[in-house]
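Got a structure here, written out as structure tokens. Questions coming.
Note that this complex is displayed minus one protein chain, with the remaining chains in position.
Showing subunit A:
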Amino acid sequence: MIAGANTKTETGSSGLQPHAGKIAAGARPRVSMRGIVKTFGSVEALRGVDLDLYPGECLGLVGDNAAGKSTLTKILSGTYIPDGGTLEIDGEDVRLTGPSDARARHIEMVFQDLSLCDTIDVAGNLFLGREIIKNGFLDKRAMAEKAKEMLAALDIRIPNLSAKVAQLSGGQRQAIAIARAASFQPQVLIMDEPTSALAVAEVEAVLALIERVKVTGVSVVLITHRLQDLFRVCDRIAVMYEGTKVAERQVQETNLEDLVRLIVGDESVR
């Protein structure tokens, strides 16, 4: 499979949401966060963050460690309850009560290496927590067949579905985690460092996978320290610094050097 070429044709022919650079100014954001505040004891983790997410776009979220990226995504995925600010989903004001509430509203999060069981096979991992049961027993055949469909839909190639996840490469593992999240029909998919532990070819595969998820109309939030990845798949990049959003750039309006300066907090470029 030729990932790069493939995705371009898909994006072009799908007729779905094009790159966010072309989003009309009046388009309604799928998610709209305003003035989000979160403190942990005396630490102000977030100091009033505004962020919008549009359908079918990939938003890169960057910033130094402890800039507030993870806290912000955990608020969006329902893990943390914000101390202040508003969250609108499809124009409706909501207060998430927990991760299951977020999931019910089609917000999914892929955690780095926290979501797979090594000693269970590929199909079992894809259906973890929602096993198909027939007459009280696991329907392993049905799960294997559906798993094949799930992976095929995202063009993920894993030769042996009965292989234990421990035997797979880092890229394949990450692909399974993403495929599982994608199978919940998310509208927002948050990925925390999906490529940080991967080899070069595997990174390419995961980036191509993000493109494929994106063209189905899902809003993707990508947290990463690998800035070069952002320019491959993101439409917009938001930079966090010390609990605030210091900049937001369309990908075509920025470059690596600019981003690095924004991240480390160089006043001259702001």
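Following the convention adopted for this analysis, contacts are C-beta pairs under 8 Å (C-beta built on N, C-alpha and C of every residue); 3 or more make two chains touch, one makes a residue touch a chain; residues count from 1.
The rule is simple: contacts and distances are computed from a predicted model.
Asks: Just go with whichever of "Glutamyl-tRNA(Gln) amidotransferase subunit A", "Monosaccharide ABC transporter membrane protein, CUT2 family", "Anti-sigma-W factor RsiW" or "Rieske domain-containing protein" UniProt uses as the name of the absent chain.
Replies: Cross-referencing UniProt, the chain left out corresponds to "Monosaccharide ABC transporter membrane protein, CUT2 family".
Asks: Who touches the missing chain here, A:Thr97, A:Thr119, A:Gln228 or A:Gln252?
Replies: In the complete complex, the chain left out is touched by residue A:Thr119.
Asks: Pick from A:Val43, A:Ile81, A:Ala152 or A:Ala201: which residue touches the chain that isn't shown?
Replies: A:Ala201
Asks: Any idea which of A:Thr39, A:Thr86 or A:Ser169 touches the chain not displayed?
Replies: Answer from the full complex: A:Ser169 touches the omitted chain.
Asks: If you put the missing chain back, which residues of subunit A would it touch?
Replies: 1-5, 99-100, 111, 114-120, 124, 128-131, 133, 136-138, 157, 159-160, 163-164, 166-169, 171-172, 199, 201-202, 204-205, 208
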